[in-house]
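Apart from one protein chain that is not included, each protein chain of the complex appears where it belongs.
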Amino acid sequence: MNAWIEKQRHLIDFTLASLARRRTKNLGLLLVYALLVFVLASVALYTHALRQEAARVLERSPEVILQRMVAGRHDLIPPGYLERIGRIRGVQQIEGRLWGYYYDPVVKANYTFMAPAAEQVKAGTLVVGPAVARSRGLAPGNTISFRAYSGKLFAFTVAGVLPHASELVSADLVLMSEADFRAFFEYPAGHHTDIALSVANPLEVRTVAAKLAAALPDSRPILREEVLRTYASIFDWREGLMLALLSAAIFAFAILAWEKASGLSAEEKREIGILKAIGWETGDVIKMKLWEGGLISLTAFLLGFVAAYVQVFRFGAPLFEPVLKGWAVLYPRFELVPAIDGLQVATLFFFTVFPYMAAVLVPIWRAAITDPDSAMRS
Amino acid sequence: MIELKSIRKAFNQGRPNEFWALNGIDLTIEAKKVTAFRGPSGSGKTTLLTIVGCLARPTSGRVRLAEDDISGLPERFLTDIRRSTFGFVFQQFNLIKGLSALDNVMLPAFPTGRPHRELRERSESLLDRLKLAHRREARVEWLSGGEQQRVAIARALVNDPKVLIADEPTANLDTALSREFMGILENLNAEGRTVILTSHDPLVVESAAVHRVVSMRDGRLTED
Partner (left out) sequence: MLFQPAIIALLLASGVAVAMLAAAAPFAVQVIRQWDIASGSERQLQLERRTYLFSTLAAFVMTVQLIALLLFVFNADRMSVMFVGAMCAVGTLNVNAWGFPALIAQMAVFFLAATWLAVNHVDTRAPDYPLVRIKYALLLLLLPALAFAFGLQLKYFLGLKADVITSCCGSLFSGDAKGLAAEVAALKPAPAMLLFYGAIAVSAGLTFAHARTRRYGYAAAAASAGAFAATLVGVLSFVSLYIYEHPNHHCPFCILKPEYGHQGYWLYVPLFAATAAGLGVGALQPFRRVASLREVLPTVSRRLASIAAIGYLLVAMIATYFVLQSNLILIGH
């Protein structure tokens, strides 16, 4: 056992020395390798952070949302629906919500206008999300006017800006009083956009939904866990799609690795011949070369991963954000919470180290079977 | 000690350019003696050394090393024998560039897994003996030809082999260095090591240190 460890140490020593001797040749490969890890790790870290963010946001949203459907389309909830639902076992709270979209032609972006249930916002004032504040250059106390879809102009005073945390969802939010909301959109009195229900016990959510569907057949309950599931699969899907697109790059990298590993210089060939002549076995040369591949992989992996981590969590992923987030014109600029996930690291390993090792295996063997007697002739 | 029986070795077997470099060699090499092979270029001296030194397997025929038949052994086992029994000094010295003299000397022992410190001490004492202690950290490409050869000898001895094999050891040396080399050989032989070498150099084959000269031509022995 000791001899085995000692032998591996010797092999690593030799490998390190020979890597150092052929610095320039290995540097190119190392950089390409690290770049590949960097791109893939950025995608992985970024989507994972988004997924976490979405999950955190949804944690605070109601368990069930009820929408009325007319001719298969989402429609307003007419007065009296809240009462018709009445009391359902397990439902802690029911409220009608008021919200809608507004397209701001000035910055060409969509905002979400919303009237919170309790009178949190005074009439004539607004509370805006951070992205809105940023794009329109707003601070508390400023006045802003929006032209309603009816053509009328409305002026509001900004009462406050929402905090940065969970910016992903609140970024494009504009909060206003119920009266302002109804006036702005000419929303019929007593109508609501949808109904939110909170259910304490997760096991009861499905029964509640079934009861709702029975009580109001023209309505559609949307479950939070369902949304969560959809988000999870959308994010994974995006990530997977990116990886599939990047598979061309992975493939090209594998070919490069193969080329590099097979294109031994005459000097390297001579060295392997010498090693074999003076008593190294084919298996020893293979082991030494595998160590070489392993060390290169480890270095590239660490370099690429750390760079990706810094890019995503320090600088907010400027390189991949547009591709991966892409769900509104108005990009929220939010702080991603650093998170590393074991599954992702393992997956990343399969996309980088595995193709590399698979590609160099045969060239390594080819190099290792150099005739030992070649050292006698040159 | 080493017994060769009807050894034949083909290159490019089965192809149009098939070539039989050795054509039926019967020979016994005695232990603890210095044996030299001589013959024109292309007569098969180097090929014969590769077979004796377990670097290659004969296409047919038997090789016996201290009573063991080793001709049919796979490479893996030949390597074990080669590592422990033979030390090689090559014509071009074949040191690994970029490594220090000491590192080069240690190389043949790496696969044995000998503890690093013990190995280092052994290598240093060998370099010491060959008067290279002051150059042990120098990269081999900065060494002179004679120094390089002494590093190669130290490397050949690091696993303490019974047999030393040298192919054209003096081809790249001037007369003085060749004499010095023969002196070293004599010492090693006096320690009880078998030495097998090839040479065109009269200084070598006619030296008093050589006990037996074997002549070759066209892959056969021609009696001496």
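Order as written gives the chain letters A and B; numbering starts at 1 within each chain.
Definition applied: a residue touches a chain if its C-beta (ideal position, glycine included) is under 8 Å from a C-beta of that chain, and two chains touch if they have at least 3 such contacts.
Just so it is clear, the model here is predicted, and its values are computed rather than measured.
*Asks:* Using the contact definition given at the top, list the shown chains touched by the missing chain.
*Replies:* In the entire complex, chains touched by the missing one are A, B.
*Asks:* Given the contact definition stated above, which residue among B:23, B:59, B:84 or B:172 touches the chain not shown here?
*Replies:* B:59
*Asks:* Based on the whole complex, identify which of A:12, A:138, A:159 or A:286 touches the chain you can't see.
*Replies:* Of these options, the touching residue for the absent chain is A:286.
*Asks:* What is the set of chain B residues that contact the non-displayed chain in the whole complex?
*Replies:* Output for chain B: 10, 12-14, 57-60, 71-77.
*Asks:* Need a quick check: the contact residues on chain A for the chain that isn't drawn.
*Replies:* Counting only chain A, the missing chain is touched by 44, 228-229, 232-233, 236-237, 239-241, 243-244, 247, 282-283, 286, 290, 342-344, 346-347, 349-351, 354-355, 357-358, 361-362, 364-365, 368-369.
Operating definition for what follows: only the chains that are shown with their structure count from here on.
*Asks:* Could you give the separation in Å between the centres of chain A and chain B, each centre being the mean of its C-alpha atoms?
*Replies:* Chain centroid spacing, chain A to chain B, equals 63 Å.
*Asks:* Which bits of chain A are touching chain B when the two form their complex?
*Replies:* Residues 2-7, 9-11, 14, 17-18, 21, 267, 270-271, 274-284, 371-373, 375-378.
*Asks:* Given the complex with chain A, which residues does chain B contribute to the contact?
*Replies:* Going by the criterion above, the answer is residues 46, 49-50, 55-56, 75-76, 79-80, 82-83, 88, 90, 92, 94-99, 103, 107-116, 155-156, 159, 167.
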